[in-house]
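The complex appears here without one of its protein chains, the remainder shown in place.
First chain written, first letter: the chains are A, B and C, and each begins at residue 1.
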Amino acid sequence: MWPRSFEQPDVRPDEERSLRPFICLSAGLLALWLTLTWSLDPQEVATGLVVSLVVASVARSAVHSVTGCPGSILRRVAWSLAYIPYLLRAIIAANIDVARRVVNPALPIRPGIVKVRTNLESPLGRLFLTSSITLTPGTLTVETSGRELYIHWIDVEADGIEEASERIVRGFERYLERIFG
Amino acid sequence: MIWLDALVCLLMIVVAVTATAVKNLVSAVIMVGVVSLLVSYLFLRMGAPDVAMTEAAIGAALTTVIFLIALRRTGEDR
Amino acid sequence: MVAWDVIGALVTLAGSVFLLLGAIGVARMPDLYNRMQAGTKATTLGNLLTLTGLGILMPSWLPKILLIAVFVLVTNPISSHALARAAHAAGIPLAKGSVKDALDHDREAR
Partner (left out) sequence: MADTILLIALVLAAGAVLLAVLRLLRGPTAADRAVALDVMTLVFVPGMVALAVFSGRKIYLDVALVYGVLSFLGVMSLARYFDRGI
């Protein structure tokens, strides 16, 4: 079901033994469960605990890429919190831009697929980058191959790789490279 | 909001009839999915959330996947 | 008390304006990729605003409604990226006025 371009990261043997990702994942799943049921009944909590432990033990390898990052957790959480308003502002600005194009009778678009290059190393960071680019109207990630992204742009302003990367990628990258290292 | 229900019913009939007439079979599968979306909304409107949830599970996901697998296996899409 | 109702209704109205704009884009745009730009993105903001407005109308349900909004926000880019990628791989062309297609160019070079 997952797009092929988001490969699983390599799992190093020393991380295989660590319990931290397992505990993080099961705590996250339990929090999701409690939000969904929205009650602190002992039966609900017990069921959630069992289910989240089972799911976490099955899907453990998926969280290695998060906990395997260098740097302190606190700093990354702070940058993630700063990233959310930035992303929302970008989405709203781009939405108004696209809405203006749509209602204009002349339909002023210059679509095309451009190639950009990212400096992000971690696969999870790239996943967030492609998702953020896709979430902003006007740009849509069509294909990824390694560090290169092919992006459908509703109004091609810049032709070269460097210039297009500057316009589309850099703003998100500034935050993401601090979150995912 | 009876006009909204009437509109949804009308759209449902139009989409369902088109689904039988369209040449491309994948398009027909997508239209069946849309019909199940509208039916699910109507069930919800009539006060049956459990039926709506079942319709969503079967109509949106299960039949789409099964139809697509069947199309791929029979090679009818070419 | 009444003021909150009006604020929630106004936010919902703003969201539905974006939903309508996205749908207009889907109906008007010339090719699949541009339709996706208007359709699945402008409607995401519409979705977010509508759900927030409804959450303001019913504050005790706000966490669950925001959970639905976050879920839409997470799954939407993944499904539209997958759809665009598959469509390009299946050879659906860009519209006539398109400026360039770097991906097609690179595929042929390989």
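Following the convention adopted for this analysis, a residue touches a chain if its C-beta (ideal position, glycine included) is under 8 Å from a C-beta of that chain, and two chains touch if they have at least 3 such contacts.
Keep in mind the model is a prediction, meaning the values are calculated, not measured.
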| item | value |
| --- | --- |
| Residue numbers in chain B that touch the chain omitted from display | 1, 4, 7-8, 11, 14-15, 18, 24, 26-27, 30-31, 33-34, 37, 40-41, 44-45, 47, 49, 52-53, 56-57, 60-61, 64-65, 68-69, 71-72 |
| Absent chain, residues of chain C that touch it | 2, 5-6, 8-10, 12-13, 15-17, 19-20, 22-24, 26-27, 32, 35-36, 39-40, 43-44, 46-47, 50-51, 54, 57-58, 61, 64-65, 67-68, 71-72, 75-76, 78-80, 82-83, 85-87, 89-90, 92 |
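FYI, only the chains that are shown with their structure count from here on.
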| item | value |
| --- | --- |
| Whole-Å separation of chain centres (CA-atom averages), chain A against chain B | 31 |
| Averaged-CA centre spacing for the pair chain C and chain B, given as whole angstrom | 21 |
| Residue numbers of chain C (touch at least two other chains) | none |
| Contacting residues of chain A [partner chain C, same complex] | 3, 5, 35-36, 38, 91-92, 94-95, 98-99, 102-103, 107, 109-115, 130-132, 134-138, 140-143, 150, 152, 154, 156, 159 |
| Residues of chain C that touch chain A when the two form their complex | 18, 21-22, 24-25, 28-31, 33-34, 36-38, 41-42, 44-45, 63-64, 67, 73-74, 76-78, 80-82, 84-85, 88, 94-95, 97-104, 106 |
